[in-house]
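Here it is, the structure, as structure tokens.
Only one protein chain is missing from this complex, and each of the others stays in its spot.
And now, chain A:
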Amino acid sequence: MRRIISVLLENQPGALSRVVGLFSQRGYNIESLTVAPTEDTTLSRLNITVLADESILEQIEKQLHKLIDILKVANITEAAHIERELALVKVKAIGDIREEVKRTADIFRGQIVDVTSCLYTIQMAGPSEKIDAFINALAEVTKVIEVSRSGVVGLSRGEKSMKA
């Protein structure tokens, strides 16, 4: 099953490599990973998307907890949560296709953020599946030149929060 594990990490040199190393060392696969400082600049927040069953997930959470630099670990997918991913998609846009690409972007509420005479770069935010669907839809009408995705960020809904 796909899960998102959110982690609060001391913003120390080498701290991220301990997290990434743990995954490769113990044979857990990372689907996506985001890292950025939080409102408290001494802390970074990671969102790690993994495919894992219950027992592996339990081990991942416990092993992450053992890392000295980690303050908090939470599986935000176990309850209501919000998740978003940002993608920038560069596509070929010439002739009749130019208008069709624009329409497709509008339908998915994407924004064209860069234009040349034969290219569009479209920005798109949303759950990962929506971005998958968008890229697939574009691929049907034109040539997708390049895709850059941010990986998933997430938060629990409602009162629940992850604080140091």
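As a working rule, a residue touches a chain if its C-beta (ideal position, glycine included) is under 8 Å from a C-beta of that chain, and two chains touch if they have at least 3 such contacts; residues count from 1.
Simple rule for what comes next: contacts and distances are computed from a predicted model.
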{"item": "Chain not displayed: protein name in its UniProt record (\"Branched-chain amino acid transport system permease protein\", \"ABC transporter ATP-binding protein\", \"2-oxoisovalerate dehydrogenase subunit alpha\" or \"Acetolactate synthase\")", "value": "\"Acetolactate synthase\""}
{"item": "Which residue of A:33, A:70 or A:93 touches the chain not shown here", "value": "A:70"}
{"item": "Interface with the unshown chain - residue positions in chain A", "value": "10, 13-14, 17-18, 21, 25, 55, 58-59, 62-63, 65-66, 68-71, 164"}
